[in-house]
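For reference, the structure discussed in these notes is given below.
Missing here is one protein chain; the remaining ones are kept as they sit in the complex.
Note that the chains take the letters A, B and C in the order they are written out, and that residue 1 is the start of every chain.
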Amino acid sequence: MQNKLKIINDPVHGFIKIPHEILFDVIEHPYFQRLRRISQTGLLSLIFPGAKHTRFHHALGAMNLMFKALETLKLKGVKISKEEEKAAMLAILLHDIGHGPYSHALENMLMDDWHHEKISILLMNRLNQEFRGKLDLAIEMFRGQYHRPFFNQLISSQLDVDRMDYLKRDSFYTGVTEGSVNVERIISMMNVSEEQLVIDAKGIYSIENYLTARMFMYWQVYYHKTAALAEHILVQILNRAKYLVSQNIILDAPANLKYFLTKNHFDEATEEDIKRFTLLDDMDVFQAIKDWADHDDFILARLCKIVIYRDFPKSVISSKPFSEELIREKIEQTNQFFNINNGEELVGQISRSLLPYDTEKQPICLLEKSGRKLKLEESENQILFGCMENATKKYILFYPREI
Amino acid sequence: MQNKLKIINDPVHGFIKIPHEILFDVIEHPYFQRLRRISQTGLLSLIFPGAKHTRFHHALGAMNLMFKALETLKLKGVKISKEEEKAAMLAILLHDIGHGPYSHALENMLMDDWHHEKISILLMNRLNQEFRGKLDLAIEMFRGQYHRPFFNQLISSQLDVDRMDYLKRDSFYTGVTEGSVNVERIISMMNVSEEQLVIDAKGIYSIENYLTARMFMYWQVYYHKTAALAEHILVQILNRAKYLVSQNIILDAPANLKYFLTKNHFDEATEEDIKRFTLLDDMDVFQAIKDWADHDDFILARLCKIVIYRDFPKSVISSKPFSEELIREKIEQTNQFFNINNGEELVGQISRSLLPYDTEKQPICLLEKSGRKLKLEESENQILFGCMENATKKYILFYPREI
Amino acid sequence: MQNKLKIINDPVHGFIKIPHEILFDVIEHPYFQRLRRISQTGLLSLIFPGAKHTRFHHALGAMNLMFKALETLKLKGVKISKEEEKAAMLAILLHDIGHGPYSHALENMLMDDWHHEKISILLMNRLNQEFRGKLDLAIEMFRGQYHRPFFNQLISSQLDVDRMDYLKRDSFYTGVTEGSVNVERIISMMNVSEEQLVIDAKGIYSIENYLTARMFMYWQVYYHKTAALAEHILVQILNRAKYLVSQNIILDAPANLKYFLTKNHFDEATEEDIKRFTLLDDMDVFQAIKDWADHDDFILARLCKIVIYRDFPKSVISSKPFSEELIREKIEQTNQFFNINNGEELVGQISRSLLPYDTEKQPICLLEKSGRKLKLEESENQILFGCMENATKKYILFYPREI
Partner (left out) sequence: MQNKLKIINDPVHGFIKIPHEILFDVIEHPYFQRLRRISQTGLLSLIFPGAKHTRFHHALGAMNLMFKALETLKLKGVKISKEEEKAAMLAILLHDIGHGPYSHALENMLMDDWHHEKISILLMNRLNQEFRGKLDLAIEMFRGQYHRPFFNQLISSQLDVDRMDYLKRDSFYTGVTEGSVNVERIISMMNVSEEQLVIDAKGIYSIENYLTARMFMYWQVYYHKTAALAEHILVQILNRAKYLVSQNIILDAPANLKYFLTKNHFDEATEEDIKRFTLLDDMDVFQAIKDWADHDDFILARLCKIVIYRDFPKSVISSKPFSEELIREKIEQTNQFFNINNGEELVGQISRSLLPYDTEKQPICLLEKSGRKLKLEESENQILFGCMENATKKYILFYPREI
C-alpha cells in the first residue's frame, strides 16, 4: 500500500500529483533531469521575459493533465486499469525526452534529420531496458499501437494533453492571456466513444475557444516577428559555426557541442552519439554563443552579438512575400556598409504559416446526447470555423539596422 | 489638498480608486445605492450560480476602467484636464442609473417604451440639479455633445469601458473563462488620433480576442438556451400579471410594483412615476413571483413556479426556426394534458441573434506607427474577421416537460 | 453505467463535479433551491460590494472540496467505499440546509433558540423520508455517529471543508486576498491515521497560513467595524419589529415573515412552522425593511433607513470597552437632539471576540513520516502559534452622526 503521495508545485496547474512510483523513478533519471536545462520556448524570453520555463516542467504538467483526463473518463464510466493509467502517464511524461538544446529551432541541425520523436523512442527503449520492461505498454501507446486508440489521441492529436499543457503554460509564462486555454473545462468535456476520444457536444465553445487561443499564441507569440527572427538567427549561428569548422577554422565550444559540430554523418546513432546527446543542453549552445561573439569571423560574431545583447536587426512583417529586388538591394547596401561580400548572411526573408485546424487528419469529434458523433466542422453550433480551415502565411524581411 | 483616497474592493479589478469627492457623493445618493439591488444579469444565476453581481458593482468597475484608460492616454501625451477626467468618470458611473428591476428583460414593460437610457438622462438631470450643475460636462459627454468625441466613445461604442467591464465581470462571476477579456492590455493599446479613440495597431490581436470573447459570452452565457428561456419567462410573468390586473383579478404585489402593473400610460414621467421607479428593485419583482406561485391563475402560478423552483420547461435549440405545425402540435398536447385552452402561454419559440461586429457604425480604428489610421477590417493582420461581420440567429422551442 | 457527469461552474474552484445522481436530486429539491436566496454573508455586501454569494453556492463548493479530499485520501491508500463517498458528500451538501434568512445574524430570533444545526437535522430527516432512507449514512456521519470519525471531522472540525470553502469563497468575493486559503495544498496534505483526520507534517505551514488567513478574515471582514454594526442593526430591526407587534402596532410584512414575528413559542416545530420556515428567505426580511423605512415608529424607520441607504451611524473601535458614562452621555445627547426618550435604541456598544485556534477541542494533528502523531502546537516547526491560543476582543461604540 502506497501511503505517500508525491506532489510537485506548479504555478500553472497548482499541484502535480505523482501517483505511481515508476513515474517518480523515471523523473529522477538523468535523461529526464536533463530536461531541466532545455527551455520550452528557446529564445522567446528575449521578447517575453517571463518565458523561462523548461521542458522538464512541461512534461510534468502534461502528465498531470493526463491524470486528470483519465480521472474524468473514469467518472463517466470508461474502464481504465491501473496499468493503462500508469502507461499513459509514462508515455506523456517521456514524449519530449528526445528534445535537444533549443528544441525545434535546432532540430535536424545537430544530428542530420533525427527528428526529436525518433530520438524520444530511442531513449524510451533504453529506459525500458533499465526499468526491465516496465515501459512496454507506455511505448505501445506512444507509437499508436495499443488497441484502445483514445490513449494515443490523448498523447498526440489535435486535442492532446501535450498541446493543452504547452498552450496554457506558454500563455501563462509569456503573460499573453489571449492564449489562455480553459484546460479544466475541455478535460471535463472529454469522453470516449467506440474507444475514440470525443468531446461532449455542449463543450463545443470551449473547443472553438481553444482553437482560437492557439491561433493567438501562434501570431502573438511563436510567430511574433522578433521571436521568429531570434529562432532564425539561432539556426544561422549554428550553420555558420558548422561551416567554419568544415573550413578548419578554430572554434571553441563546450566539448559535447563541439562533437556535433564536427561529426557529419548520423545514419545510425552510435553509443557515443547517444551519450553525448543526452549530456547536451541549452547552456552548451548559449555558452558557445557568448564565446563566439568575439570571434574573428565577422558574420558569426555579429549574429552572436544579436543574441547576447538583444540587438535585433530591423524587420518588417507582411502577408505578401518581399520582392527579390528588394532583398538584393538590402544585401548590396549591407555589403557596401560593412565592406563585406557575404551580406546575404545578414539579410533575409523568413516565413511562417499556420493552419489553425487540420480537417484532413485526426478531426475533433463531438458526441451528442443522442450518442451521435459528428465532426467539429459539421456542428451547426460552431461559430468560428470559417476562419480555421485555411492556412495563413506571413513573411518577415530583416536587414541590419545600420543600412 | 486631498489626502485621502477612497478605495473599494473589487474581486474583478482588485481595487477601485475614487479619486474625486463628487464621485463619492454621487455613489452615496439613494438613486445610486438602489443599484445594489439590481442584479447585473437578472436570472442568470439560475444557470450560473456565481452570477449574483449587481449593477452597482459594474458601474464602479466601469468607472475604474475609465480612470485607467485616461491615465494611459495621459502617459501617451493626450492632454486631459481634471475637469474632463471627473466628467468622464461621472458619466460612466451613471450610465446605468436608469435601469429598472431585471434590467433588459423588463425594460419597456413597466413604463411603456421608456428605454433605460432615457431614464438615465432624466435621473442624471435631477442629480445635476441637486449637485448644482456639477454634472453639466458629464451629461454633455454622455449625450455625445462634447467637442472631443473620444470621451463619448469611451462611454458608448463598440469598445467602450462599459462593455469591457461587463464582459470581464460577467465572465468572472459566471466562471465562463472563455469570455475573459484582457482589459488591461486593450486599455494600454488605446490612443487618441484627431480626438477619436483608436487602438495602437500592434494591439489588433487583443481586439480580435475581445470580439471573440464577446461571441463566446453571448452564445455560452447570455443566449444560453436556459438563460434565454428564464428571461423570456420573466417577461411572460409580468405580461400575465398585467393582463390579470387589467381583468380586475386581484393580485398582491409590493406597492411600488403594483403601481406600475396598474398604471397604463407613461407618455411623460410624472413626479410620482419617478419617485416610485427610483424605489423599485429586483426584490419587488421576485417577491411578487414568490407570492404568485400560489395564485389561482394556472398559467401565472406555473410560470412563477418555474422560477422559484428552477423547474424549467423542456427546450430545444436550433439554427433554423421551428415549424408552426410543430408548435401548434405542442400547444394542443399542452391543452389536452392540462385541460386548458391557453396552452400557447406555456409553449413558444424565442430567438436570439448576434452580430459580432457592426462595420456600419462606430468602426474600431487602428493607428499604425506611421500615423495612418485604418479600420479593423482593413488590417492585413486580422485573423478572425471573416466570422464576425454576419449575424447568427438561434431559435429555442420550449414546452412543458409533461407532454 | 453513468455516462454523464454534471458539472456546475464555480468561479472559486473552477468546476464542481456532481458524480452521484442522488446529489443532483437533493440539489433540485425546493429545500435546497431556497438556499439560492440566502446570502452567505448577510449584509456584508454593504461594505464589500462583491460579497453577494449565496449559501447555495457555498454548499456546492464544500461538497466539491469533500470530493477532492476523499480522492486524495484514496490515492494515499485509505479505503473509502462508494457509499461512504456519497454519504459524506450528501452530509456536507446539507450541512447548512437549516439556515434561515440572514443566517447567523437572525439565528435564534425567528424561532426562539432553534440553532440552525438543529433545523438542519430536522430537514435532513424529512428529506431522508422523501428519498426513502438514502440519507441514512449521511445523517449518521453528520451527527458524528459513524464509526470512522474522519468523515465527521471533514464535515465539522477546525479543519473541515465547510470552513475551507467559506474562507476561500468569502475571501474571493470580498476581494480581501489576505484571507485566501491554499485549499488545494491543505487537501493534498490530508491523511488518515487510526481513522482520525491528520495532516502530513510537511504541510504545517499551510495550516498555519490557514489559521492566520482565518484571523485576517475575522478582523478585516466578519468583524469589520461597519460589518459588525450592520449585523447588529439587522437584529435591532427585528427586535424592534417584534416589540411593536407585541404592542399591537400594525406592521406590514411578507406573510411568512409576519408569521414568525407574531408567533411566540417554538418549543417544538409544528408542521406549519416548518413549512413557513422553508419558504422564508433574505428577500422577505429585506422587503420588510424597505417598507418599514417609512413607518411611523421613529426608531424602526431610522434603523431601516440605515440599511436601505447605507447611512451608518458613527462608530469607533477599541480593544478596551467604552465606559458606561460615555455611553450614557451619548444616549442623552441623542435624546436631546431627536427629542425622544429611547435614545438607547440608537446608541450602543457591541463586541466581537476571536479565539484563533482552540487547543481544547478537536486539535489539529500532524502525522510525521515516522508515523508519529503530534498536535499542531507541539511541533517545533510552528512559527505563529504564540499568537493563536488566546482570544482577542474588540469593542465598537456607535451613535447617531448628528450628535
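Here are a few things to note about the model shown:
Definition applied: a contact is a pair of C-beta atoms (placed from the backbone, for glycine too) under 8 Å apart; a residue touches a chain by one contact, two chains touch by 3 or more.
The structure presented is a predicted model; accordingly, all values stated were derived computationally and were not measured.
For the chain missing from the display, the contacting residue among B:Ile7, B:Val316 or B:Leu355 is B:Ile7, taking the whole complex into account. When you scan C:Ala138, C:Met215, C:Ala230 or C:Ile396 for touch with the missing chain, the hit is C:Met215. Between the chain not shown and the residues C:Asn182, C:Ser315 or C:Gln349, the one that touches is C:Asn182.
When the omitted chain is restored, the residue from A:Leu5, A:Val176 or A:Met189 that touches it is A:Val176. By the touch criterion stated above, the residues of subunit A touching the omitted chain are 8-12, 14-15, 28, 30, 33, 36, 45-46, 48-50, 52-54, 56-57, 60, 172-176, 254, 279, 283-284, 286-287, 290, 308-310. The chain not shown here touches subunit B at positions 1-5, 7, 14-15, 17, 19, 71-72, 75-77, 184-185, 188, 191.
Residues touching the missing chain, restricted to subunit C, are 177-178, 180, 182, 185, 205-206, 208-209, 212, 215-216, 219-220, 318-319, 380-381, 383-387, 392 (touch as defined at the top).
Please note the rule applied: only the chains that are shown with their structure count from here on.
Taken together, subunit A and subunit B share the touching chains C.
Distance from subunit B peaks, on a Cα-centroid basis, for A. For the pair subunit B and subunit C, the CA-based superposition corresponds to a rotation of 180 degrees in steps of 5. In terms of their C-alpha centroids, the spacing between subunit A and subunit B amounts to 43 Å.
Each of residues 185 in subunit A touches at least two other chains.
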